[in-house]
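After the structure tokens below, expect a handful of questions from me.
Shown here: the complex without one of its protein chains, the others still in place.
Coming up: chain A.
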Amino acid sequence: MAEVVVGKDKCGEQRIVSLPLSRIRVIMKSSPEVSSINQEALVLTAKATELFVQYLATYSYRHGSGKEKKVLTYSDLANTAEESETFQFLTDILPKKILASKYLKMLKEEKGEEDEENDNDNERDHDEAES
């Protein structure tokens, strides 16, 4: 007999889906051009989302470096989004992170280049002003 993933809610009853359908519906309705949603479609979308969560978690863990410490980290997820074609639609919301210090350094370097040019111009003006 086919088995389905079931979870138990607070009442201890079996459910086919754990995620709240009302919330899923809100997200679905926020999509433009969607007029109405059949109840079965709602249930299937919720179920698919659960499967997706599990898949993303296990995939990221297996391919990530966090498994050395037995922890699933954000960078595991960001790597997955970047490297796996299947999860590429997530790259915008799971960007790779750089240290703030590195970013500030990058900004400084860019600004430094601009400043050099400005300084050269200023010196010329200054000299001209003085003489």
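Following the convention adopted for this analysis, a residue touches a chain if its C-beta (ideal position, glycine included) is under 8 Å from a C-beta of that chain, and two chains touch if they have at least 3 such contacts; residues count from 1.
Methods note: contacts and distances are computed from a predicted model.
Novice: Which listed name, "DNA polymerase epsilon subunit 3", "Protein HGH1 homolog", "Pyruvate dehydrogenase E1 component subunit alpha" or "Transcription initiation factor TFIID subunit 13", is the one UniProt assigns to the chain that has been left out?
Specialist: "DNA polymerase epsilon subunit 3"
Novice: Name, in rising order, the residues on chain A that touch the hidden chain in the full complex.
Specialist: 2-8, 12, 14, 16-20, 23-24, 26-31, 33-38, 40-41, 43-45, 47-62, 67, 70-74, 76-78, 85-86, 89-90, 93-94
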